[in-house]
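Only one protein chain is missing from this complex, and each of the others stays in its spot.
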Amino acid sequence: MSEESTTPPEKVDALYERLDREAEASGYHLNPDREFTRGLVEGLITNEQRYGYPACPCRLATGDKQKDLDIICPCDYRDADLVDWGACYCALYVSDEVLDGQREVQSIPERRPPGGERPQGSPAHAPQQPGGEPTLPVWRCRVCGYLCAREKPPGVCPICKAKRDRFERFW
Amino acid sequence: MSEESTTPPEKVDALYERLDREAEASGYHLNPDREFTRGLVEGLITNEQRYGYPACPCRLATGDKQKDLDIICPCDYRDADLVDWGACYCALYVSDEVLDGQREVQSIPERRPPGGERPQGSPAHAPQQPGGEPTLPVWRCRVCGYLCAREKPPGVCPICKAKRDRFERFW
Partner (left out) sequence: MSEESTTPPEKVDALYERLDREAEASGYHLNPDREFTRGLVEGLITNEQRYGYPACPCRLATGDKQKDLDIICPCDYRDADLVDWGACYCALYVSDEVLDGQREVQSIPERRPPGGERPQGSPAHAPQQPGGEPTLPVWRCRVCGYLCAREKPPGVCPICKAKRDRFERFW
């Protein structure tokens, strides 16, 4: 993003609007600081052009898609950072609490493991042993029954918009 | 809702629009009687101001969030009532059949268990024993593969909008 910008503003706006619509539909929120967020969206477009995929604008991509898969936006770490810090690493996405002014975004530590400790290859081709115990808890929304497998439940149910405290451990 | 209203109509309209958008996105529907529904939405705003959370406008809240968690709107009983009665206890939400005029809303019995029989505390902190048998059936949408855990499948798949009869028991 330190380069001379060559992205037409309309293109930035179009992606901004799409990401905003998609975020709101599933209980996520773009950072309400529109100019800041537009800068990140422009970074996504730059990365898409440079690498062929919208790598995280706040991390250094290698250009090898398989190695960067976990930092293609939305990154594998966004949802955990939203729960723990109220924002993703870039602060492109913020939590309800941040949006409502009940929590302030501070510096967010890098959660991504060092290179050697990351899962290798495309995860769809690296199936967990079927029949083994799942390694992540499964959470259930008590309102609508939505199930998801992650360290902690989401801030808002993407289906019925009930808040985190309505989730229970299912498995 | 029997009090003098102090909620500006614009605020009621704004929440009405948000709830309507969120409902439609996931296969739910607000009651099409707009004035009736606006009254309930105003009740949610009143409860949010009074208690700090939008407790069900048709039930008596205690003001203790942990005790009222199951009746924060959407309540834990909405989806079962939509399946069995075509509307939630308040009739804020109605089913497809009711919206299409194929079913009439009648008086809906209170499904909420008496005080002593309700689950205690925040469900996220009361994990089911992992590895135990889940106590609710898991349903699978045959069209898109969506999974949810609830007594009966939803009226409409929140992902692909296939109807209830496209769900099968998965677990």
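Residue numbering begins at 1 within each chain, and the chains themselves are lettered A and B in the order written.
The rule is simple: contacts are C-beta pairs under 8 Å (C-beta built on N, C-alpha and C of every residue); 3 or more make two chains touch, one makes a residue touch a chain.
What you see is a predicted model, and the numbers here were worked out from it, not measured in a lab.
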Checklist entry - Which positions on chain A touch the chain that was left off? => result 22, 25-26, 28, 69-70, 72, 74-76, 78-79, 122-124, 126-128, 130-131, 134, 136, 138-139, 147-150, 154, 158
Checklist outcome for this item: Hidden partner sits against chain B at residues 25, 133, 137, 139-140, 142-147, 152-153, 159-171
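Methods note: only the chains that are shown with their structure count from here on.
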Next on the checklist: Based only on mean CA positions, could you tell me how far chain A sits from chain B in angstrom?
Outcome noted: 27
